[in-house]
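Report on one structure; see the data block that follows.
Excluded from the complex is one protein chain; the other protein chains are retained at their positions.
Chain naming follows the written order as A and B, and within any one chain the residues start at number 1.
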Amino acid sequence: MPFVHLVIGLALLEFFLFGLAVARARHRYQIRPPATTGHEVFERTFRAQMNTLEQLVIFLPGIVLFAYYINPLIAAALGALFVIGRALYFQGYVKAAEARHVGFNLSAFANLALLIGGIFGAVRTLIPHV
Amino acid sequence: MPFVHLVIGLALLEFFLFGLAVARARHRYQIRPPATTGHEVFERTFRAQMNTLEQLVIFLPGIVLFAYYINPLIAAALGALFVIGRALYFQGYVKAAEARHVGFNLSAFANLALLIGGIFGAVRTLIPHV
Partner (left out) sequence: MPFVHLVIGLALLEFFLFGLAVARARHRYQIRPPATTGHEVFERTFRAQMNTLEQLVIFLPGIVLFAYYINPLIAAALGALFVIGRALYFQGYVKAAEARHVGFNLSAFANLALLIGGIFGAVRTLIPHV
């Protein structure tokens, strides 16, 4: 499991860096807290972070279940794909809303594969003869 | 634990579907990203998803702790109640803000029962003679 744990750690570190990018954009475009609107670039940066939060809540249990029921190395590889996809997504979204799709789809594919695999693994355990 | 894992997987799949519903509402009501306001139905759909995100962050560790310290089958049953409550909540909230209460209360009851049970179990382990 250490490869899975490392990928989880990297995904969280990436998310922490997204948070720093939001703080920097807040400062640069003078968006005073608690506001979350006021400048297009800030809003795109903030939404890119929030969407990553949504995806992480699926990703974190998903990768653990996939690793436990299917295979930890494939889980870590799909997890690495998720981390790369999220980096592309974030970079793209900060530039332009239209530029977020490639990274979104890459990370969503990895995320769904982990989740579906984990569910399949749990179901297979509950039906022993499948 | 496979029943608990299955319920966790279903809760995450439900949350993924809520995300798709937000994307569809965004398209239907022409809310261009990164905006999260602009049409009442979109805003209710979006808030229903975000509130589910908040609840999931409590639910996911809560069900694991309850299953570990108290009982995995009761944990899975409370988890199923949470998933059903969230479906009612989401459906209700999309229709009207007032229609969200039944599902909210159902899922909040299940969520608090899991969390309180998990905390109680950890405390009991720390005080061996209770």
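Just so we're on the same page, a contact is a pair of C-beta atoms (placed from the backbone, for glycine too) under 8 Å apart; a residue touches a chain by one contact, two chains touch by 3 or more.
This one's a predicted model, so the numbers in the text were calculated from it and none came from an experiment.
Check each of A:Leu53, A:Ala99 or A:Ile116 against the chain that is not shown and name the one that touches it.
Of the candidates A:Leu53, A:Ala99 or A:Ile116, A:Leu53 is in touch with the missing chain.
Tell me, which residues in chain A touch the chain that this view leaves out?
Its contact residues with the unshown chain are 2-3, 5-6, 8-10, 12-13, 15-16, 19, 32-36, 49, 53, 56-57, 60.
In the complete complex, the non-displayed chain touches which residues of chain B?
Counting only chain B, the missing chain is touched by 40, 43-44, 46-48, 53-54, 57-58, 60-62, 65, 68-69, 93, 97, 100, 112, 115, 118-119, 121-123, 125-126.
Methods note: only the chains that are shown with their structure count from here on.
Note the rotational component of the Cα superposition from chain A to chain B, reported as an angle of 0 to 180 degrees in steps of 5.
Superposing the C-alpha atoms of chain A on chain B needs a rotation of 120 degrees.
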